[in-house]
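For this view, one protein chain was removed and the others were kept in their places.
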Amino acid sequence: MKAVVVIPKKVGVEVKDVDIKEPLGKGQVRVKTLYTGICGTDRGIVNAKITFAYPQNGFNFLILGHEGLGIVEEVGEGVKTLKKGDYVVPVVRRGCGVCLNCKIGRQDFCETGKFVEAGIRGKNGFMREEFVDDELWLVKVPDSLKDYAVLTEPLSNVVKAIDELLFVQRRMVWTCEDSTFECRNAVIIGSGPIGTFFSLLLTTLGFNVYIVNRRDPNPTEAYIAQRIGATFINSSREKDKIPEADLIVDTSGYPSAFIPLLPKMKHNSALVLFGTVGGEKDEITSDLITSIVEKNILIVGSVNASKKDFEGALNYLSIWKDRYRDVLDKIITSRVPVEKAPEVLLRKPSGEIKTVIQWQ
Amino acid sequence: MKAVVVIPKKVGVEVKDVDIKEPLGKGQVRVKTLYTGICGTDRGIVNAKITFAYPQNGFNFLILGHEGLGIVEEVGEGVKTLKKGDYVVPVVRRGCGVCLNCKIGRQDFCETGKFVEAGIRGKNGFMREEFVDDELWLVKVPDSLKDYAVLTEPLSNVVKAIDELLFVQRRMVWTCEDSTFECRNAVIIGSGPIGTFFSLLLTTLGFNVYIVNRRDPNPTEAYIAQRIGATFINSSREKDKIPEADLIVDTSGYPSAFIPLLPKMKHNSALVLFGTVGGEKDEITSDLITSIVEKNILIVGSVNASKKDFEGALNYLSIWKDRYRDVLDKIITSRVPVEKAPEVLLRKPSGEIKTVIQWQ
Amino acid sequence: MKAVVVIPKKVGVEVKDVDIKEPLGKGQVRVKTLYTGICGTDRGIVNAKITFAYPQNGFNFLILGHEGLGIVEEVGEGVKTLKKGDYVVPVVRRGCGVCLNCKIGRQDFCETGKFVEAGIRGKNGFMREEFVDDELWLVKVPDSLKDYAVLTEPLSNVVKAIDELLFVQRRMVWTCEDSTFECRNAVIIGSGPIGTFFSLLLTTLGFNVYIVNRRDPNPTEAYIAQRIGATFINSSREKDKIPEADLIVDTSGYPSAFIPLLPKMKHNSALVLFGTVGGEKDEITSDLITSIVEKNILIVGSVNASKKDFEGALNYLSIWKDRYRDVLDKIITSRVPVEKAPEVLLRKPSGEIKTVIQWQ
Partner (left out) sequence: MKAVVVIPKKVGVEVKDVDIKEPLGKGQVRVKTLYTGICGTDRGIVNAKITFAYPQNGFNFLILGHEGLGIVEEVGEGVKTLKKGDYVVPVVRRGCGVCLNCKIGRQDFCETGKFVEAGIRGKNGFMREEFVDDELWLVKVPDSLKDYAVLTEPLSNVVKAIDELLFVQRRMVWTCEDSTFECRNAVIIGSGPIGTFFSLLLTTLGFNVYIVNRRDPNPTEAYIAQRIGATFINSSREKDKIPEADLIVDTSGYPSAFIPLLPKMKHNSALVLFGTVGGEKDEITSDLITSIVEKNILIVGSVNASKKDFEGALNYLSIWKDRYRDVLDKIITSRVPVEKAPEVLLRKPSGEIKTVIQWQ
């Protein structure tokens, strides 16, 4: 079958015919791939900037793809919750089997680091015509979401981050006098797909959302911000428009993007670190540390997601389909055929929010 | 009556006779001061390095002292839980009355910053022969602890920090396979009174404790470390002895003290920022940020304590009196008469862990 | 204007013209009523079986109605989040202003019992052509939900109950090996609107849902159960089909309905008590108490909802509109004009799930 294939640590990517026979074991499901999304990690691997990618045992190449949506083609013995024709999204990370978090299905909190991740480290991904997977790690997708569920995986990571945030912020009273978050300002650094998901999700939770980038919004970004009631701020020009923040979410990974905003953080506020990037640095002063202490500020790095977060992501997709369908439609900026995968993987198309490969 | 008095923002301190008449209102208690402890904040005010100190309304000076222990002399009408002869420790911070946390007695999480703090900002402190206070903000001390309860206030801040830490770390499974913390390494930066309290408390909770300073331990520090089963590490000489950490607590406030240790932080680990200091900075790289993200690391600044933490501190003092009475005795390195207060306030006595002023 | 009016503690209800002038204060909003739902509490008041109903100060009658949906007609000075034409749902309970939970907007946990509730105790309800209310207690409804948002209030109580359940069940690991609730059985006693909302919500959260009643399902109930993948069990005939339960939700209030099911409860399971009814009793044995102890079982009564739960309810309505629009359509079994209100209030129409009064 056709697959999008890389040699980890080498620049390049190709669509080629791979000869993989996957027998259908007990409790397993054969899935025909419908769509796979492309994200920065994929491009990092393709451009050999991400060095932690490695092939699955027994392979000398890696099939790319961790944002997948497929349709069940065949179910193995003992499969209970899925049947032919169901839409499914596969979970990306599979646990180490040793640490306590992996033992309870929270491999997003794996403590040993010895997990594998489909399409990234040690496990072939979903950019191929079909794959076999355990029922346990396939998330059933409501039929009504088949056009948007390719967004489930990237969104799941955002859902996990916010779920964790809301838990840790119960350390004190963080809700407003009416029990909601409507008095809270959230500043989102970055307006890519992840930044957009954070903006949508925090809007849905009642936060006043400010989207910050170093440039003016492109037309799509401007549309989305206006549509969801958020404010887009070009931090190069109008930094003083950034309000005092109860929450800052950094999706950029650049210390220079969020450290200058820390003085805006209010008492009891939180900074969620989500972005990762290389080759930059910034200065942190003891005055800043003092203000983190004096203001009870919390900072948390968040990565990956568990299966429950995939289900949470599907819930948000339904909510947004009902309220912001036009926004969801704008997030998927293009759907390209498999043959064009190398082109869009090597170079980000201009104006992209999310590019998706169409398999059928 | 005699009091230890400063003019905020001016260098200097004196013991002088102040003429304060405090009538005993409903629900109030008159307290004769027994001991008051001295900490870095007091010296910061005396040396005019702390600029946020200011006098109580109607005063042109500030009575110093936020670490107090007294004995009830007289109780006002309606007082229910205290009687003459009871030992008490007063809470330091009094809430803004406006924000939700202050409304529920969690003024340590005051959101407006409009609190007052006895002996620090806007409220006369406890370095005086007697004071009147509300029953509500006096913590009853068991008689058995009268020799150590002057340590309650500084310890309460440590109790709050750890209480909060244990709550936020319930975001995943942080306990070991036997439900305890015995597999967890805690690295404490600093070996002053606060560092010592963190070391004692985390030892009591089962953590493997490593005390880090830039120099060799003095004899008292060496004794305490050995006695509680902790390891003292001179980070200037033997940095490689610092283990991988599940928890780092910084009591120094110096970015250069804890940022170099961040690469030692394990998955799901936490960094508690407790120290505050001026005039220093260090560099933070995007690689470090990436590792905070990829490892789900949490950082939390913690300040002050609520009344429940004062009660928690008294519990720990009882535990340690039973198990480490010699350590508690070594923590109070000297008890000086009031007349010597200016001397020990202006300059930290050599070998000091905690200096205490004796009032009666 | 027309209003549906009762004299508390007297049988009867009428539509009459009331002369209420409500000036529009600062921060207030005038709302034109669109729909009001009818529930058991309304009928309890109308039939004088509910004895805790009483009029608003200065009135000798009570305007009924706590399940409202309206449209903003006019906004007062200082209103920020609402504008003319917005759809809104009013919060029912208003806090005592004294207890800590009311102070932080959690009047659903009022400790004094001195709250008022629109249409029930001490506050005129929403069964009238228009009303004035504080912006703070009006929940903005997305336009997309205008046809279903009359269900927000009853659903909000279900959202609160489940939100609380999920919090308290973090006392141990209650999620399955894949982090979801897909291995958990939820047994819902009752198939009225509340039972249906619990079934929908728990299905959405991944539970295997069993709906239990003492009779066969009517066609609508059968349709809904089948549609959402739940199993309807007639406990009179097929009690042995009720599975071992991780969760039982009683919406009936009859001890004889849920006490016989307690032996089905698994280790660590929970029983949510939601229903209230009069005049019945059942026996509880020490063997049952022993099994509650030995199995770490938790029981929690849940009432009312805070504003955040109204927002949560709107989110679920969007999810279900996307996935189960036909089910939502079947839940509202009839929309009657105001003139017919007394008739449907005095006697429950046969086959009713939710009857709604249409105001415009």
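Going by the order they are written in, the chains are A, B and C; count residues from 1 in each one.
Going forward, contacts are C-beta pairs under 8 Å (C-beta built on N, C-alpha and C of every residue); 3 or more make two chains touch, one makes a residue touch a chain.
None of the values given here were measured: they were computed from a predicted structure.
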Handout entry: Among shown chains, those touching the left-out chain
Key = A, B, C
Problem - Per the touch definition above, residue among C:56, C:220, C:234 or C:276 touching the missing chain - result: C:276
Handout entry: Selected residue (touches chain absent from view) among A:10, A:114 or A:170
Key = A:170
Fill in the blank from the handout: The listed residue (C:10, C:170 or C:237) that touches the chain absent from the view is C:170
Handout entry: Contact residue for the chain not shown (choose from B:66, B:307, B:330 or B:354)
Key = B:307
Handout entry: Given B:56, B:144 or B:291, the one touching the chain that is not displayed
Key = B:144
Completion exercise
Missing-chain contacts on chain B, rising order, are 81, 103-106, 136-137, 142, 144-145, 173, 175-182, 204-206, 306-309, 311, 315, 318-319, 321-323
Handout entry: On chain A, residues whose C-beta touches the chain left out of the figure
Key = 100, 103-104, 170, 173
Exercise for the section: State which residues belonging to chain C touch the missing partner chain. Expected result: 100-101, 104, 106, 108-113, 164, 167-168, 170-173, 175-177, 253-255, 259, 266-268, 273-287, 289-303
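Rule of thumb we're sticking to: only the chains that are shown with their structure count from here on.
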Handout entry: Whole-Å gap separating chain A and chain B, where each centre is the average of the chain's CA atoms
Key = 41
Completion exercise
For the pair chain B and chain C, the C-alpha centroid-to-centroid distance in angstrom is 47
Completion exercise
Taking each chain's mean CA coordinate, chain A and chain C are separated, in whole Å, by 35
Handout entry: In chain A, residues with contacts to at least two other chains
Key = 104, 106, 173, 175-177
